[in-house]
Each structure stands twice: as structure tokens, then as C-alpha cells.
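Below is one structure, written out as C-alpha cells, with a few remarks after it.
Note that one protein chain is taken out, while the other chains of the complex remain in position.
Showing chain A:
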Amino acid sequence: MKIVIIDYGAGNIKNVKFAVERLGYQAILSDDEATIRTADKVIFPGVGEASSAMRKLDSTRLSIVIPTLKQPVLGICLGMQLMCKSTEEGSTEGLGIFNVDVFKFSKEVKVPQIGWNQIENLESTIFNGIKEKEFMYLVHSYYAPLCSASIAQTTYGITYSSALQKDNFYGVQFHPEKSSVAGEKILENFLKI
């Protein structure tokens, strides 16, 4: 199986590669269109700031490539948010895969949310073997509200989408690569789609 992690210079993507390797698979880091298009599974990670990440995607044409991919694609954290219509962070237009806008958490809670929180209302095969209210590691200041694409939700002040799915596109707000055994299981489920 050919697993490609999209490398567009955003944040630390080595951790995703290490997690894939712990599961017994190999992953290639790449920003090359042909390499990405011929992958069996594509992981779209991201840690950092949305508008600068989006500029990188635009400059490498990846913003055109990603929405047209046919194989299973998993966006993680900022990757998931960039797959939405837009994000309040830096007033950024997203890839528009998920028909939802991303907003900043209100000041009623500490921002960023950092730590372990629960995911529930799990509705996807990527959550096979994962119990309701399982804990996942999250680090973020912006969130996608609940919408028709929600496949998991989390509550931090408000209840929001902690995972989204549309067709072959999956997005998780949490970090499966940093969420202990349960996180690795979700990553493994995705790789086995």
C-alpha cells in the first residue's frame, strides 16, 4: 500500500509518519502531484496558521489537486480545517470540500484548547473499535460547527465537529498520531478503508 503524507512545509509532519510506521506501514512525504495522485491513501496534516498554510497550497497547486483526489484522504487538525469552506483564522478561503465555515472559540473558554477531550456520536468506519466518549488529544483555537458532514463531536464551551466526512474525504480535528493507542486505532482504520 502506498501512503503519501502531503508535505507542504506546514508544521511537524514527522509525527504522522512515525505513527504510520508504528502501525507497520511505510509512508512517503511528498508535495508532488503525480506521487499524491497515485497513492492508495493520502494524509493531509497541518499544524500552524491557516492563511500561510493556504498560500503554500496555492503556490504548489495542491489547492487544486487535493479536492479532486479519488482515494481516501484524511485531513488532520489544520488539514481538516483547510478542507472546509473558509476559516476565520486570517480570513482564509478553504478548499471547500466540507460545506462548513470554521470559527474561533469564544473567550468564555481558554484558547487554545490544549489537552485530552472526548469524541462522541461516532458515525464512521474509521471509528470501528473505538468506544463512545473516547479521549483524543486536541490543540486548536478554531473549530468547525456541527453540520451534515459531522461524524464525531466534542464539547468545549460549545459542541462542535471533531471529525467530518464527505465521500472519500475524512477530517479529524484531534491528533490521532498523538492520542495513544485509541488514536493509532483510528489511523489504522483509515489505512484499512
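The criterion applied here is as follows: a residue touches a chain if its C-beta (ideal position, glycine included) is under 8 Å from a C-beta of that chain, and two chains touch if they have at least 3 such contacts; residues count from 1.
In this section, contacts and distances are computed from a predicted model.
Within the choices "ABC-2 type transport system ATP-binding protein", "Sugar ABC transporter permease", "Imidazole glycerol phosphate synthase subunit HisF" or "2-oxoglutarate ferredoxin oxidoreductase subunit gamma", the name that UniProt assigns to the complex's undisplayed chain is "Imidazole glycerol phosphate synthase subunit HisF".
When the full complex is taken into account, the listed residue touching the unshown chain is A:V139, out of A:I28, A:L69, A:V139 or A:I158.
Annotation: of A:N15, A:N121 or A:N168, A:N15 touches the absent chain (contact as defined above). In the full complex, chain A touches the hidden chain at residues 11-12, 14-15, 18-19, 21-22, 47-49, 107, 110-118, 135, 137, 139-141, 155-156, 175, 177-181, 183-184.
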